[in-house]
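With one protein chain held back, the other chains of the complex are shown just where they sit.
Going in written order, the chains are labelled A and B, and every chain counts its residues from 1.
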Amino acid sequence: MTGTIDTLLQNLDTLLLYVLAAGALVGAVLMLVLRQPMRVATALIATMVCLGGIYGLLGVHLIAVFQVLIYVGAVMVFMVYAIMLLDARDPSVRSRFSGLLVPGIVAFALFLGALVYGLWQSVPAAASGPHGAGLTLKAFAAAFLSEYWLHFELTSVLLVAAVVAALAVIKVHRTDHGG
Amino acid sequence: MADKVPLLLSLAVAIFALGLLGVVVRRNVLVMLMCMELMLNGVNLSLVTFAHQTGTAVGAVLVFLIFVVAAAEIAIAIPIVLLLVRSKRTLDLDAYTDLKG
Partner (left out) sequence: MNHLLTLIVLLPLAGFLLNGLAGPRLGKRFVTAVGCGLPILAFLATVQCVLTLNAAGDPLVERVYTWARIGESTFDVAFYFDRLTAVMTLIVTGVGSLIHVYSVGYMKEDKGYARYFAYLNLFLFFMLLLVLGRSLLVLFVGWEGVGLASYLLIGFWFEDAEKARAGKKAFIVNRIGDAGFLVGMFVLYSTLGTLDMDRINAAFMASPMPAVSASLVGILLFIGATGKSAQIPLYVWLPDAMAGPTPVSALIHAATMVTAGVYMIARLSGIYVHAPEASQVIAVVGVLTAFFAATIAIAQTDIKRVLAYSTISQLGFMFVALGVGAYGVAIFHLYTHAFFKACLFLGSGSVIHALSGEQDIRKMGGLARKIPVTFVTFAVATAAIAGLPPLAGYFSKDEILWFAFASERGGSPLLWGLAAGTALLTAFYMFRLLWLTFFGRSRMTPEVEHHIHESPFSMTSVLVVLAVFSAIGGFFSIPHFLEPLLPMPEAKHELHHLETPLVVVSVVLALLGLAAAAFFFGRDAERANRLRPRFAGLQKLLYDKYYIDELYDRLITRPLYWISDRVFLRIGDRALLDGTLNGLAGLAQRTAGALGRVQTGNLHLYALFVLLGSLACLLLVWRHV
């Protein structure tokens, strides 16, 4: 009985994986094709959510949560604000593609082909660690604050820099308008 | 899930390549920014796959760092774009050729 539930669950996992992967891919392709920026943003959000799902399936629940929280919740929201602020009747909306469409697609095809080909040629050996076990918050936190503490501190520096830059931009904006 | 690694990596590669294509092909500045986010996402997926594969925390830590960087980046990129658009009055990237020559 447990065996069949396990197999069923495993099959379910695999199915879910396929669905989410398809969803992410479709979202990505749609991003390239849709005309209105708002719709493009929506496609991107869809892709991100699918990806978050995939992360969850892979067992790194923490990252999945962060994906939705930070990427979708902060970054994409900011993006949507910006889209809403700017004019929709822009000429770029009428003609979506730049002059380099054909060369771009050709190069893209080559690039993708090379990467996938190389990938399948050198498929990595079976994993070493315990798979399926996932990454616990405890392990993550321990790693972050012990082995990768420097990176942690550097990110805080980066964020301070970002804040300062944002203030500078505001100032420029203010002096532009004599404010 | 271990046998799905090649598939996931291919997906990551595809998403990354699509993002890069989008940067080349789309005209709208904001859409280009979003395509760059897409590229970052592709990389994230590959990192998570590796994390799952090896079981160590390295991949997850790197992904977290990418989150931070992406957030900071977008926090500055959007205001820059806003200012640029204010001076050029268009979102069409083909109009921004001041660095020519």
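Simple rule for what comes next: a contact is a pair of C-beta atoms (placed from the backbone, for glycine too) under 8 Å apart; a residue touches a chain by one contact, two chains touch by 3 or more.
The structure presented is a predicted model; accordingly, all values stated were derived computationally and were not measured.
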Among A:27, A:56 or A:104, the residue in touch with the chain that has been omitted: A:104
Residues belonging to chain A that touch the chain removed from view: 98-100, 103-104, 107-108, 110-111, 114-115, 117-118, 121-122
Absent chain, residues of chain B that touch it: 20-21, 23-25, 32, 93-94, 96-101
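Just so we're on the same page, only the chains that are shown with their structure count from here on.
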Gap in Å, rounded to a whole number, between the CA centres of chain B and chain A: 7
Residue ranges of chain A in contact with chain B within the complex: 13-14, 17, 21, 24-25, 28-29, 31-32, 37, 40-41, 44, 47-48, 51, 54-55, 57-60, 62-63, 66-67, 70-71, 74-76, 78-79, 82-83, 85-87, 90-93, 95-101, 104-105, 107-108, 111-112, 115-116, 119-120, 123-124, 126-135, 139-140, 142-144, 147-148, 151, 155, 158-159, 161-162, 165-166, 169-170, 172-173, 176
Residues of chain B defined as touching chain A within the complex: 1-2, 4-11, 13-15, 17-22, 24-31, 33-35, 37-38, 41, 44-45, 48-49, 51-61, 63-65, 67-72, 74-76, 78-83, 85-86, 90-94
